[in-house]
Structures are given as structure tokens and as C-alpha cells.
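I'd like to ask you about the structure that follows.
On to chain A.
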Amino acid sequence: MQNDYLLEVKNLTTRFHTQRGVAHAVNGVSFGMYPGEILGVVGESGCGKSVTAQSIMRLIPEPPGRIESGEILYDGKDIVSLSTRQMRKIRGDRISMIFQEPMTSLNPVKTVGRQIGEVYALHRGVSKKESMQKAVEMLEKVQVPEPARRVKEYPHQLSGGMRQRVMIAMALACDPEILIADEPTTALDVTVQAQIMDLMLKLQAKQKTSIMMITHDLGIIAEMANRVIVMYAGRIVESAPTRPLFRETGHPYTKGLMNSVPVIGSKDADGNSRLTEITGMVPSLYDLPQGCSFAPRCPHRNERCQNELPPLFQVSPGHEVRCWMCESASVKGAAA
Partner candidate 1 sequence: SSGGTFVFCAPYGGDLFSLDMHKTSRTQDYIVGLNINRSLYKWDADQSKPVLDLATDVKVSADGKTYTFTLRKNVKFHNGRTLTADDVIWSYNRIAQPETTSSAASYIANIDGAEAVIAGKAKTITGLSKVDDYTVKMTLKHPVAIGYSLCKVETAIVPREAIEGKEAAFSTNPVGCGPFKFVKWVRGSEVILEKFDGYFEPGKPYIDKLVYKIMPEGAARDIAFRAGELDANIVGASQYPIYQRDPEIKDHMIEVAEMYTRIIGFNSEFKPFADKRVRQAINHAINAELIIKKLLKNKAVPATGYLPTSSPAYEKAMKGYEYNLARAKELMKEAGYEDGFTFECIATANKSWGVGIVESLIPFMKRINITIKPQQLEGAALGERCRTGKFDAFIWSIESGPDPLETLNRFRSTTPRSAGNYTAYANADYDKALDKAAAASSEAERIEWVKKANRILFEDAPFWFFNYNKAIIAYHPWVHGIKPVAIEMMLQDFTNLKLDDSSPRK
Partner candidate 2 sequence: MTNLLSVENLKVHFPVKGGFCGCKDVVHAVDGVNLTLGRGETLGIVGESGCGKTTTGLAAMKLIEKTDGKLLFNGTDLDSLTPPEMRRTRQKMQMIFQDPFSSLNPRMTVNRAIGEPMKVHGMGSESERSDRTAWLLKKVGLSPEQGNRYPHEFSGGQRQRIGIARALALNPMMIIGDEPVSALDVSIQAQIINLLIDIQEEFNLSYIIISHDLAVVEHICDRIAVMYLGKVVEEGTCEEVYANPKHPYTKALLSAIPHPDPDRPRDRIILSGDVPSPIHPPKGCSFHPRCPNRQEGCDLVEPELETKEAGRKAACHYC
């Protein structure tokens, strides 16, 4: 397959050196993003989704964090080795990011107009006035009613959904090629979440921005993503286009995840409402098991799982699974 990735992450390893020890937040993660696609990233809390995203943005708090190794190729360059100055040029302009908490991610003492305009003025070198006009324009784009009035307001005067729209407006102000959305709707209500998802899909369709959609909600993935990466304990355990992931789920963890989520209308006819649970807990990132990190919770584990870390096996084009059970299937994939 020809590599026409817009952004390629190769073997990214990010760690936090803290008092308690070393947190292996991201361990050798590799993936690529095609232009104009929505790449979903799912996984439980603490599995390294945000750290991966922040590594791409080079926003890991240093210290304690550090990108230990790996490459992030964008536009033919390795982001990891860029100077901070060059990196700043990319941030907000070519690659933007929106965060989970719209409540706290906006500066409370500045008008939203200034905050949106700031990024535009910075990268386009325009005057304050022009940047304010841009802010109004952007707010209109993200469907904020009365944008001319809203630009003069402060974040606390806006509702949660509104603030998240402001964040999106800010991220899209410079027409970035890549938008990283770190759980953009987790803090919102379902009806507002629906609004925001709708908005993002529309904008994406129009602007052809590549979106990296981080979430822990399989529902959102199913509805939005073209391709999905499933992470567990700092590693990619499965990556596949959306439909194969749900239909031909490869990794036991992905399966468990899908079964343990209550889904409306999935109750048994006889009213038995017990869910299939994944037993045990996520391993500590400070002390990862030697072999497959999921092995301790895996119903199919064997000795090999506990001692040897499985590589990613390609089970079908574009579908990779990190599980020894897929070893046999992978031969097929590798041959193809």
C-alpha cells in the first residue's frame, strides 16, 4: 500500500518521570492519518490517548514528561526534532487541537473574540480589527447565534456547548490540515453532544480537514470515524477501518469493550440484564506486565501472552490486531 499519510507517527514513546516512578504513558505507538479522514482513537481512561495527541502537538508538560523516542512525520519533517519556534508555526495553524473541558480551556479573563482572533492574528499577521472580524466570521461558521455580540463576551457568559463551539472556531480559524479533538463532547450533554458532532461532521465535509477524534465512547466512533485505533495501556491493540472493527473485531479487549457497554434495546427478551464484564482492572502504567498488557484480564490468555508482547498482526488490509491469537490470520494478511 502506498504511503500517502498526511501525518505519520512512528514508534512514539512518551514517558513521565515522576516521584512514583516512570509512567509508561505511550509505548511505541505507530499510525498514520490520511488527508481528509476522521481517525477515531478509543480506549479507557488513562490509556494514553491524550498523551499521544499532546505529543503530536509537542505540548507534553516537560518536566515530568518526555518524548523518549519515535518520529512524527508531518509535511516531510519530523515534528519531534523541530525547534520550538518552527513547532509554534505549526501549532494552531497547520495542526490544531480542541480539548475535553470547554469550561476550563478558555481563558476566563479574555473575550472569546480576542481568543479566537489571537490565533488568526498570530499566524496570519493581521491587525487586531481584522482578527476580530475573523472571529465573528468563525463564530458564524460554528453556528453561534448573534456572533457579533458574542465575540465581546467572556467565556463564563456562555453555555458549555457554546464554549465548545468557540474552541472549535478557534481551532479552525487558520484552516488547519489536521484537527486533533481530545474528547470534545465528553463534558457535554447528549443533546448538545449531538449538536457538536453534527457541526464537526459538517465542517469536516466542507473543509476536508483531517480529524483525530479521541473518545472513549464507541458510539461516537461508530458514527463519526472512518478508521479507528483502539488503545490499551499505552499501546495500540487494534486498528482498523470502522466497519471491520465492529464487525470483525479482532482483539479480546475490543470485544470485551463492545460487550460491556450497555446498549439500548440489547436487554434479553427474558429481562436478564447482566452485562458481560471485563474482569479486573487496567494495569498500572508504572508497572506494566511483561507480556501482553491485557493478558491479566483476558479470557483467552495463555502462558505466551503473559511472557511475550505480541506484535501487531495484520489480519486484513488496514486491520491490525495485537494478539497472539491473530498470529495465524496475519500470515494471510502479510502475504496479501
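A quick word on the picks: all candidates are chains of the complex that A comes from, given by their letters.
One rule holds in what follows: contacts are C-beta pairs under 8 Å (C-beta built on N, C-alpha and C of every residue); 3 or more make two chains touch, one makes a residue touch a chain; residues count from 1.
In this text, all values refer to a predicted model and were calculated from it rather than measured experimentally.
**Q** Which one of these touches chain A in the complex: 1 or 2?
**A** 2
**Q** Residues of chain A touching candidate 2 in their complex?
**A** 44-45, 159-162, 189-195, 197-198, 216-223, 242-243, 246, 256-258, 260-265, 267, 273-279, 281-282
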